[in-house]
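Apart from one protein chain that is not included, each protein chain of the complex appears where it belongs.
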Amino acid sequence: MNYTSTSQAQQQEMLATIGVSNIDELFAVIPDESRLKRELDIPGAMSELELQREILSRAALNTGAHTHACFMGGGAYDHFIPSFIDQMISRGEFLTAYTPYQGEASQGSLQAFFEFQSQITRLTGMEIANASLYEGASAAAEAVLMAINVTNKTGILVAETIHPDYRKVIETAISDLPVELMTVPATDGVVTPDAVRKLADDRTACFVQASPNCFGLIEDWEGCFEALKESEKKGSDPLAISIFNPTACALLKTPGDCGADVAVGEGQPLGIPLSFGGPYLGLYAAKKKFMRKMPGRLVGQTDDAYGRRDFALSHQTREQHIRGAKATSNVCTNQGLLALRATMYMTAMGPEGIRDVAEQSWHKAHYAASEIEKLEDYELWKPGEFFHEFAVKCPVPAEKVVNHGKSMGLLPGVAISADNYGRLGSTNALMIAVTEKRTREEIDLLVRCLKEAKKL
Amino acid sequence: MNYTSTSQAQQQEMLATIGVSNIDELFAVIPDESRLKRELDIPGAMSELELQREILSRAALNTGAHTHACFMGGGAYDHFIPSFIDQMISRGEFLTAYTPYQGEASQGSLQAFFEFQSQITRLTGMEIANASLYEGASAAAEAVLMAINVTNKTGILVAETIHPDYRKVIETAISDLPVELMTVPATDGVVTPDAVRKLADDRTACFVQASPNCFGLIEDWEGCFEALKESEKKGSDPLAISIFNPTACALLKTPGDCGADVAVGEGQPLGIPLSFGGPYLGLYAAKKKFMRKMPGRLVGQTDDAYGRRDFALSHQTREQHIRGAKATSNVCTNQGLLALRATMYMTAMGPEGIRDVAEQSWHKAHYAASEIEKLEDYELWKPGEFFHEFAVKCPVPAEKVVNHGKSMGLLPGVAISADNYGRLGSTNALMIAVTEKRTREEIDLLVRCLKEAKKL
Amino acid sequence: MSTVTNPTTADLNPSTREHELSRNEKESLPTIFEKDSPGARAIMFPKLDVPKTEIPASIGGSTPNWPAMPQLSVIRHYTHLSQRNFSIDGNFYPLGSCTMKYNPRINEFAAAQPGLAQIHPLQDDDDLQGALSLLYDTRKMLEEIAGLDEACLQPAAGAHGEYTALKTMRAYYRDSGQAQRSVVFAPSNAHGTNPASCAMCGAGAVSVKVTEQGYTDMDDLKRLIDLHGPDQIAGIMITNPNTNGIFDKYILEVSDLIHQVGGLVYLDGANMNACLGKTTPGLFGADMMHYNVHKTFSTPHGCGGPGGGPIVVRDFLAPYLPAPQIEKDEDGRYFLDYNRPKSIGKVRSFVTQFGIMVRCWTYIRSCGNTGLRDVAEQAVLNANYIAALLKDRFEMPFFDPSEGRFAAHEFVTVPEHLLAKGIKLDDIAKRLLDYGIHAPTMHWPIINCLMVEPTETEPKFVLERFARVLHQIADEIESDPSIVQNAPTSTPVKRIDVVAGDRKPQLVWES
Partner (left out) sequence: MSTVTNPTTADLNPSTREHELSRNEKESLPTIFEKDSPGARAIMFPKLDVPKTEIPASIGGSTPNWPAMPQLSVIRHYTHLSQRNFSIDGNFYPLGSCTMKYNPRINEFAAAQPGLAQIHPLQDDDDLQGALSLLYDTRKMLEEIAGLDEACLQPAAGAHGEYTALKTMRAYYRDSGQAQRSVVFAPSNAHGTNPASCAMCGAGAVSVKVTEQGYTDMDDLKRLIDLHGPDQIAGIMITNPNTNGIFDKYILEVSDLIHQVGGLVYLDGANMNACLGKTTPGLFGADMMHYNVHKTFSTPHGCGGPGGGPIVVRDFLAPYLPAPQIEKDEDGRYFLDYNRPKSIGKVRSFVTQFGIMVRCWTYIRSCGNTGLRDVAEQAVLNANYIAALLKDRFEMPFFDPSEGRFAAHEFVTVPEHLLAKGIKLDDIAKRLLDYGIHAPTMHWPIINCLMVEPTETEPKFVLERFARVLHQIADEIESDPSIVQNAPTSTPVKRIDVVAGDRKPQLVWES
């Protein structure tokens, strides 16, 4: 079923109008040696009935948050999603519209993106925000590229404690550029202002710091960004780039509160399903002065021919389709529908609702941590405040705990070994995330799981 | 969460405008002894998060067509449903609209119902159809009531082989009326024209016959209706009422082909989920001459003030809100959204698609029957042609087969014992329905199940 | 057909274009019968994987006939159709007696779960404990809210509930040697389904007068009892709050009187939204009642249905209810009980509008005990608030705060002063559509009235805007009646000629 509907008789009529006798004449320009003279080696067509069956049977091979109580985080969190979102987002007028270049025919998406931008700025305490990038890590890389572009400097300071994937994506992004990445080392799992002070100098373009960081710990953005800004005296004007978690922003100090120039983050917690890591939502907010340097689409409020308020894409001259090689980024297709999900989520939850999510996640995570600390041979791996995720040092390899948990209907967390955390990892370290969705019963079961795993 | 949103301060403003000081003043008229002075004894409010959890856990306690290959029928069939229907039907403009009394604000539903009526007439070979009744059995009862009303006669002939539930619903419907129900006996599982001839006389109001009947057998509508009409000579003008299966209509002779005056049926096979028996869809079609006697809403094509085509409810003077006790029926709320599902299904499938469903169901059911017949000690219970459902006589109680099937991932069929089929049932009889959704593999598994069950 | 494949001028005029309609389109939309794509298929099937069996000519028929469409055209067709409807999701919908409250999406989530939507009605009880538990809970909660003893979930809508209850009532009388009792009273403002249901049950519906203040006319009731003879009285069908939008002051007197003569009181529960947690039918004398779960319990109206009409009755009537009943044994196992020898039988196939009951359960559990009471309070407050904002200009026979006469959850207005300007009630209703507001219920229970029910889920600003719009329409009528007489102007079609439709009925597509 390929969704075409033109009958052979109709095709003949069309060919006659064009003035050819068969479809292959239209392809005549393709050089003979470039023609595919066999059938593609992929299976034959399937009916929708067969597809439904096949998809259900593949899906049945997976366990996940739908079958197990999920304590996994590491950048993707199992939050509650209001039921209406799936139904609303599947409206064809949202699902099947293109980028809103034709403003008159796209006021729906434009206004939604404008509201999204406004909500993100209010959530992060920043001045402006774009209408989405691919996902968190590449948004962070875009921030670094903007910093290079804005400052014309070469020193990229990155906190040791940003998530290893974010670091890799930044490394890849700058790999062909004449800049240098320097790691700001952590003490007890967080970076200190002193460590920043030591490395920031007249070549510094930016400093990137995540809070919560890759151990779930809350970093001292305020102190570190202040330390960074001291390098102004050394003749640079580096950008403070914060990587934030949008849920945490409703409870803790925001990037804006702490003096960030740019705030990037993964928007998945805002009503987006886990979906094996994508499609997610890259959030990008900044100070107003970077408006013309920012990547991604911006929607602005404007007027129509009758002077009535409406919305349109703004500052398109920053973008690749106008500016080509001089564009602020190559991004074109973004994550529009996910931004819509996020704005629906934020509107429905309201600030109080997001605050509830953040508070309950906080309290439940802290309850879990305190119960785990009571267990013999288990301890929190790092000191310091955390939000809703924390690292536990287990007396056995974390894999063992994870496997035991599965048999109990749990996904106990993310084992952060050298495999995924490199030097930062440890065979016995388990990252546990607790969202508002987890019940006390499930947390208690997790604690039992840890207790039992030790003895296996 | 009760979905209200008025704050206490707003309530105070509103009360002040009304001129009272608290809400209870508005309820003052309720006599003291009629006031509920305690809290309702039902649980406290639940959040959506808790509801999602609770619903999923209750749903998980059920097995069904989503977990087992379903060979159950008996009035509800596991057919393929195109994926788009669920998404389209959940559009608020369909889901949350009222009955289309305000035509200008309801052209969407009106046109859809008009198209539905038109498709049902073409499917059944009848001249007109209404926009739905509750479900099949009560639609059959409505047909009998119309026959009484139209003919002013008292004899209700009912084929012995209509589904026992339909019979019960008809019995209940006429229980307070001065009419008499007579059973037309079956021979080898079907009613013969002769049997009809014997009972039809000058008092006959109607004759009700289902095909496929309660054994899945195809009845001789044509012959029986002709025999019925012979009673015209005896001074009556009875109505031939056929109970049809809409899928079968795409393959077999239709009620219209066979001279039915009224055709009623269960519309569930037209894209409606099994959903434990409801909400389903009562189909009601008739000859044009019964237009003013029919129950249920009718949508007609008409014009607006500019003479442009539009649609409106038609012949409302038949209905209870205009005619009260003289209405053709008491029906008010009907099954609108299910009629929408059905018309979406019929439009998407197209006549060829429904024919495919009917043909594949036919061939697969006949394959299953022939394989079962090859089994030792199993046989088809009744001779005669069947459509997609047939009764098997098992060497063991049918319950045993059913239970064995469950352990193999099958719902092997409906055991038609005295419990549900009364005199027509048999402990060892199993009704097996095979739709286009069943694969040869599943059918072969069913055959194995029967074979094994014998030995348990 | 020709509109589809051949260019026509209509096709090319932006205001009468045919196939690709923007959402502002105000013209007729082609029917599926005008959209042929020969040979197209929106859905295909797998190749048959079993041997074929010939279909005997004696039983075989022909394939039905309507145009084929590709999947894209199907999607567009229904998308365009949907865009031509008002709905709660898009519009304020103050239809009196219809309780057009918000339909929560968690309800839809619930009913769509495969473990609920894909279960067969004839599976064994043991395999459906989750489903049966939901039904059992629902049954019990409906009993509690009614203040009555036993619920039956079988009826598919309110009218079906009336019918089922009347059948139950008559079976009870037959069984207790009072088969002669066949007179059923209903106030003159009763909903049309009440007398129609009586008729279906062979019971004579006798209309009782309503007083000027909108209550049951006790004198008339007494007169009628005498007239028909006390031992002929089966009972009364009464709506409370009644369709005049007020709690019937004499409800206890009415039920006492009926009970005294040996009759039964049936409560038409369409207006239960005003009662939830504040009173129960049991407390004001009802012996039986129906709910409209599509009103009170937020299940969607779906362009006219499906609904749910569960009934609840007192103990002594329970044996006559349709079978099966949903029960729970001592071990906590749920089961369907078919063993009801005195039952009236069945009023439908299978057990109930299951998907609707799942939504009903979800809603009641969402609200919770005090939340339901708050629903009733807010619904009543909202109705009175609008009434108060309008009363200076819109005559309200049954609303007078100065005399302590308040509305329940809805109110009735007969705008005589405006009608005196020569306009028709319809004109006001159609003009409301231009403001994006669905018309209230019209001409019922009184000729020339509007019956306004805002429901509890509308925010205050929506109520205020509605009042302002009605004032504005009153201004329009006073300054230039043609404005409302030409309404609606912003709907996809202009004023529809319903009468013409009835004169030359065309109920199916004719090409």
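In this document, chain identifiers A, B and C correspond to the written order of the chains, with residue numbering beginning at 1 in each.
Here, contacts are C-beta pairs under 8 Å (C-beta built on N, C-alpha and C of every residue); 3 or more make two chains touch, one makes a residue touch a chain.
Since we're looking at a predicted model, the values are computed, not measured.
Chemist: Determine which one of A:224, A:250 or A:380 touches the chain that has been left out.
Modeler: Spelled out, the listed residue whose C-beta touches the missing chain is A:250.
Chemist: Specify the residue from the set A:313, A:342 or A:432 that touches the hidden chain.
Modeler: Considering the complete complex, A:313 is the one touching the chain left out.
Chemist: Have a look at A:152, A:187 or A:302 and name the one touching the chain we're not showing.
Modeler: For the chain that is not drawn, the touching residue is A:302.
Chemist: Take the complete complex as the reference. Which residues in chain B touch the chain that isn't displayed?
Modeler: Against the missing chain, chain B presents residues 1, 3-5, 7-10, 45-50, 82-84, 87, 92-93.
Chemist: Touching the absent chain: which residues on chain C qualify?
Modeler: So the residues of chain C touching the unseen chain are 4-5, 7, 11-12, 14, 17-26, 37, 40, 70-73, 75-76, 79-80, 83-84, 86, 88-92, 102, 104-105, 433-437, 457-462, 464-465, 468-469, 472, 490-492.
Basically, only the chains that are shown with their structure count from here on.
Chemist: Report, in whole Å, the distance between the mean C-alpha point of chain B and the mean C-alpha point of chain C.
Modeler: Here chain B and chain C have centroids separated by 20 Å.
Chemist: How many angstrom lie between the centres of chain A and chain B, each centre taken as the mean Cα position?
Modeler: Chain centres of chain A and chain B, defined by C-alpha means, are spaced 48 Å apart.
Chemist: As a quick test, compute the distance in whole Å between the mean CA positions of chain A and chain C.
Modeler: 46
Chemist: Hunt down the residues of chain C that sit against at least two other chains at once, touch-wise.
Modeler: Those would be 40-41, 43-45, 69, 71, 75, 79, 106, 108-109.
Chemist: Touching two or more other chains, which residues of chain A qualify?
Modeler: 48-49, 82-83, 87
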